[in-house]
Structure formats: C-alpha cells, structure tokens
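In what follows, a single structure is set out as structure tokens and then discussed.
In this view, the complex is presented without one of its protein chains, the others remaining in place.
Up next, chain A:
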Amino acid sequence: MSEAEVTREGSLGQRPGREASPGSEGGRRRRRGGRRGERAMVPDAEFRSYYGRPIIKAPTWAATDIAGYLFLGGLAGASSVLAFGAEVTGRPALARAAKAGALGAISLSTAALIHDLGRPERFVNMLRVAKPTSPMSMGSWILVAYGPAAGLAAVTDATGLFRRIGRAATGWTALTGPAVVSYTSVLIADTAVPAWHEAYRELPFVFAGSGAAAAAGLGLVAAPVRETAPARGAAVFGAVLDVAATRLLERRLGPIAEPYRTGRGGRLMRAAQALTVAGAAGAAVFAGRSRAAAALCGGALLAGSACTRFGIFEAGRASAEDPRYTVMVQRGRREPSG
C-alpha cells in the first residue's frame, strides 16, 4: 500500500515494503529441492546493452560552434604568444598580423560559443558565479581576462595610439593566451564522454600543439617572409607536439581510441595529421624562400588544426553514442584484465 505520512522531516512510519519474490522458486519447492533459483546460467561473455541505446547523452553542441570554438580559441591564444615574441624581437608585420588574428579569432569564437547557447540572451549568466569545478565557468573568466586585452593589443597596434598600453596588453595576452588554448581541452575532458575524458592527460598537449601550428600558419599567411622565421619554428614545434601527443593518446587509450581512427572522427584526424605534417615540413623547407609557398603551408597548418579539433569533437560524439565505450571504460576499471 502506498500510504505513508510524509512530513518535512521525511516519511513517518515504515511502509510495508512489497515482499513478492518474482522468479524465485517459491517457499514450497525450495523446501523440497533446496536452492535452485536463477543463478547465472551462462557467464556474460559478450557485451550487453539496453537495445543498443547509448548510456550517456552525447553533447548537444553543434560541431561548427563548439569545434569551431576550440579551433579559434587555440588560434587566438597561440597567436598572442607569437605576437608578443614578434614585438619584442622587432618583427612589426608579424606582430600586427598575429594580434589582428588573435582578436578576430577570439571574437569569432566567443560569438560561436554564444550562438550555441540554448538561451543566448542569457550569456551573462556565465559571469554570475566563478566555479573552479566548472571549466566553462573558469573559461568564461579566462575569456574576460584575455579578450579585451587582445582587442586593446590589436587596436593600439593598428592605430599606433597608446603604444605603452598596447605593449602591456600584448604581454598580458601572451600570458593568458596559453590558458585560452589549453583550458578548452579541460572543457571537453571534464565530461562523461569516454574518448574525451579518458584522454584528459594528452588532450591539453594536442591542443597546445595544434594551437601553435595554427598561429604559425596564420603568421606564414599574413606576414612577409623576412619576418616569419619564428613562425616556421613554431610550425614545426606545434606539429611535432600535436602529432606526438595524438599518438600517445591513441596508444594509451587502446580500444577506447577507436573513434579517433574510424568513421568521421577518424577521417578528420587523418586529414589533420596529413595537413599538419605537410604544412610544417613545407614551412621548414620552402616557406623561407617564397611568399606563395609560405602562404600555402600556412593554409595547410590552419586547415590541419581545424581538422584536429573537428576530429576530436566527432570522435567524442561517436564514443558517447555507442554504449560499448562507456561499458569498456568502466568494466576495464573494475576488472583490470578487461
């Protein structure tokens, strides 16, 4: 019966819990034949699920918005570091291009983030609280710390006004830029999505490498050859870090990394690697000689970085949609042999 007196302090009085025992052999037979209930008949060998339905919910995020956000955030943050270096080493054209790139990318990425909200007009609610347990909250504050300074750095450079303030802003963006690049990896890793969460150790490095490669790509496209030597170095550094961290990720995750190798995610990741490696190699060998070659390599690096982020995004989605990955991770944890 469902009668229970429930007060603010809880329910009073014990409910007579139902005592049926479906599937048991019942008292009469048990007395005769002992315990013959439904013990596991066959050990569960194969993977089981509820009609193949996912266990967790895949992100509701749109790829263009959020994978785009990851890419543009990486481009912006790393560009700021590149800009600061260019400024202090006397490479004004590279500095200007990188600052403008950083501002454009961070503006677009913020727009993408807001566009993806179910209630964009409530974006400011992100700044209601500062929650260390929420990478998105921390990220919003990082954007607040970084974005306006990136604007200041680009505008003062373009107009030639307030140079001292501009220099300080550039320095500040070079410090906060790397946080913009790497925090986005925490953003996606701090979910129940197997391909993201399990990769939380490597993803920040993939993102750092991919961001550096993108910023280098932008520098190669936009700055004259005589100033792009550091961008070429950054391209090589970024590509090596990106590819190495991705390899490590795939090796450590084993079967959980399958979505990075198969399907849409796999195709994007392969394209990313080809573009990034070709772009960096080209940058190292040819980009010092001709502007056209530099632009081509820069374009490849930018495209490679974008493919990396979209590939990671798709891999995560695929791993969330197939309950196998969720079970694999959790069973593997419980039974180390699996």
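A few notes on this one:
FYI, contacts are C-beta pairs under 8 Å (C-beta built on N, C-alpha and C of every residue); 3 or more make two chains touch, one makes a residue touch a chain; residues count from 1.
Note that contacts and distances are computed from a predicted model.
Per its UniProt entry, the chain excluded from the display bears the name "4Fe-4S dicluster domain-containing protein", taken from "ABC transporter permease", "ATP-binding cassette domain-containing protein", "MoaD/ThiS family protein" or "4Fe-4S dicluster domain-containing protein".
Within the complete assembly, A:N125 is the residue of A:T64, A:N125, A:T262 or A:S290 that touches the hidden chain. From the options A:A112, A:A189 or A:A272, the residue with contact to the unseen chain in the full assembly is A:A189.
In the full complex, chain A contacts the hidden chain through residues 1-2, 4, 6-11, 14-30, 35-41, 44, 47-51, 53-61, 77-78, 81-82, 85, 89, 116-120, 122-123, 125-126, 128-129, 131-137, 139-140, 174, 178-179, 181-183, 185-186, 189-193, 197, 200-201, 203-205, 207-208, 211-212, 216, 229-234, 236-238, 241, 288, 316, 320, 323, 326-327, 330-331, 333-334.
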